[in-house]
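Moving on, here comes chain A:
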Amino acid sequence: MTANFLSLLFIVALMLVAVPPITYLERKVLGHMQQRPGPMVVGFHGLLQPLADAIKLIFKEDIIPRGADRLLFMFAPSFSVFGALLAASVVPIGFIQAVPLKSGLLFVMAMSAISIYALVLAGYASNSKYSFLGGMRAAAQVLGFELPLGFAVMAVVLLYGTLDFNEMVKWQQEHGWGILYQPIAFLLFLFMMVAEIGRPPFDLPEGESELVGGFHTEYSGMRFAAFYFGEYINIIVLSLVVSLLFLGGWSGPFADKYPLIGVIYHLLKAGFFIFLTFWLRATFPRYRFDQMLSIMWKIMLPVAIVNVFVAALQVFLLKL
Partner candidate 1 sequence: MKYVTPELIEKLKSTFPKAVESVGEFRQEVTVTVKKEFLIDFMRFLKVDKDFQMDMLVDLTAVDYPERNPRFVVVYHLRSLSKRHNLRVKCWAEGEELPSVVDIWKTAEWTEREVYEMFGIRFLGRELKKLLLPQRYPYFPLRKDFPLEGYEEPCEVWDWE
Partner candidate 2 sequence: MELLKKVSFVDLLKGMRVTLRTMFKPTVTLHYPFEKEKPRSRFRGVHALKLNPDGSLRCEACYLCATMCPSNVIDMEMTEGENGEKVLVDFTVDLTRCLFCGLCVEACPRDAIVMTDIYEFSQYSLGKLVLHKEDLVKFGEYYRKWEREANE
């Protein structure tokens, strides 16, 4: 119990502490991909940049627009953080796991489904048309990606025969990484992950150039920052989950003897996916709303369903 509690503290602290450096890293990576250095002046090579941002945002005036639904407006950003943190609490990092749930994977999906309410409610409560459209898009996007995501996950779950993250890693330690068996599910999951955290090319609810700021158009100060916290925690959590599902989590050489190395492996693998989201952001244009839905429904969903059958065939043939 105590160990679990300590792990919970550790994970929550890690998530909250990791967000500012990740924003810094994102700006650095994006900068270098565009041949510019990114933050440089605040602190050595801009290392204190996130701190300055945070201080500024904390002491910024907090505006609640007239005509807004005050309660929901104030409440919505916390949804995003809480949902993401709850999801984080069941994801193991190496040997550290706060809540060992039997159906951990499903729990993560449930929580990410909840955290989308942050966007929808923010869009509704702001009483701004841009926000409203952003909220609508967020709601539609959920309906778009949840199904293919479910099916993509179903394929690997069939393969592993469990919803428990630890069991999955154990399976992969025995049989090899999941990506070797289910590359299509991996790709699908990547796409859906990007859609779920609302990053380019699926950053439609935000849609900076179309909807000004989308759901967070009317937010300022810490409430705005809360959205960012939620988004980045979601990135971390889902990156951890991808590496658990497909890249063997903490498995790797020497990881059995020294669990701490396993933690590092896991974080490294997740780090790659975090980097991938930055990379995609630097490279790609944004899909249009209806195109995104049609891709989800007309391409991803059939592929995912077929893939489930493939997975079933694999289980049948390989007698796994």
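Before moving on, here are some points about what is shown:
As a working rule, a residue touches a chain if its C-beta (ideal position, glycine included) is under 8 Å from a C-beta of that chain, and two chains touch if they have at least 3 such contacts; residues count from 1.
A word on the picks: all candidates are chains of the complex that A comes from, given by their letters.
Here the structure is a predicted model, which is why all the values come from computation and not from measurement.
Although all of 1 or 2 belong to the complex, chain A touches just one of them, candidate 2.
Residues 29, 31-37, 40, 279-280, 282-284 of chain A are the ones that touch candidate 2 when the two sit in their complex.
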